[in-house]
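All protein chains but one are shown at their positions in the complex.
Then we have chain A:
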Amino acid sequence: MNSVGEACTDLKRDYDQCFNRWFADKFLKGDRSGDPCTETFREYQRCVQKAIREKDIPVDGVEFMGPNKDKPES
């Protein structure tokens, strides 16, 4: 699966592999020990946030399924 930022796809794959392993082997089994993926996540995030800014994607502060919710127009 690709990232929205083409340059971030490899970083994303590294993070995803780490996360999926931790999620299946630790988190779902009730193991509350620390998250081994913080470093890979940080690198991946730096790249993605940059791509989002560059592509002007209107992320952030969204509320779900509120009848009176006003989404920012885009």
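Just so we're on the same page, a contact is a pair of C-beta atoms (placed from the backbone, for glycine too) under 8 Å apart; a residue touches a chain by one contact, two chains touch by 3 or more; residues count from 1.
Everything that follows uses one rule, which is that contacts and distances are computed from a predicted model.
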Which listed name, "F-box protein SKP2A", "60S ribosomal protein L6", "Hemoglobin subunit theta-1" or "PRELI domain containing 3B", is the one UniProt assigns to the chain that has been left out? "PRELI domain containing 3B"
Touching the absent chain: which residues on chain A qualify? 1-5, 8, 12, 15-16, 19-20, 23-24, 27-30, 32, 35, 41, 44-45, 48-49, 52, 57-59, 62-65, 71-74
